[in-house]
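Before we start, here is the structure in question, set down as structure tokens.
All protein chains of the complex are present and in place, except for one that has been dropped.
Presenting chain A:
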């Protein structure tokens, strides 16, 4: 469905200092800096996939997604999605894709979402019957049948986000890009949105998900692509991502006796809440669990112990912390990448 080969985006941006002198100089002369936002990335996405596209702020993921939606032109490289080159066949291509931005609303603020839906129906040229069927189906699935007639400004964030999804799905796209779809939502609203995404995915819609909420990733994605400093640093299944953690466990421990320095193989002190309460990370391949429990109990007396697999955040932090190759920079807060 999506094939990306050697996609690269480089742009020039100006740098400005914050002092009065630097600002004054900047009015006359603006030093330019070349930024390599995306560097030669390649990947493919199969039809019906649910792929999380992750990376720290400024990693280049938004630039990549903007190229894949046809909004930006790459400096070099190729990409095809649904058989189109997004930036060359923009109009035909966007008719078959959808996009939901957690921080950019497509709804009109002062009027009910139903009016915005009607406007999108006309923009996409959706026939009356198909529009009604899809709208009925989506409103029922998201439980917003009555809400869509209230002015958007009176809806809660969760309700608005559900309407954003309807707006993006009315023309029955085959491929949907989600950018932070659950940002700012409460747990119930998040669950509803995730259920909806899952349901649509089961109906054959391919999703590319960009998020910083790793619960979204764990609960939705089957595959994870991580980009950092403009480079692809991981592309595999979610289980392979967990596999990167090895046999490590997170342990929270309360003891009878104060715990001094711990010098045990495979045991790392993560946080000391108190001299008798610690958070540890144990590599059970280096120090078997049975031996660890026995050792701690003998030395300090275990009062309470909780153990769980390391959160996916741990491996993400490792991937995000990787150093850039010489000569590359992050994309920065403003993506000064040209439309063409």
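Worth a mention:
Quick note on the criterion: a contact is a pair of C-beta atoms (placed from the backbone, for glycine too) under 8 Å apart; a residue touches a chain by one contact, two chains touch by 3 or more; residues count from 1.
Here is the rule we use: contacts and distances are computed from a predicted model.
Not shown: a single chain whose UniProt protein name, out of "ABC-2 type transport system permease protein", "Acetolactate synthase small subunit", "ATP-grasp domain-containing protein" or "Malonate transporter MadM", is "ABC-2 type transport system permease protein". Among A:123, A:157 or A:303, only A:123 touches the chain left out of the display. Across A:111, A:141, A:219 or A:286, the single residue that touches the chain missing here is A:111. Remark: the residues of chain A touching the chain excluded from display are 58, 61-63, 65-66, 69-72, 90-92, 94-95, 97, 99, 101, 104, 106, 108, 110-111, 115-116, 118-119, 121-125, 151, 179, 210, 331-340.
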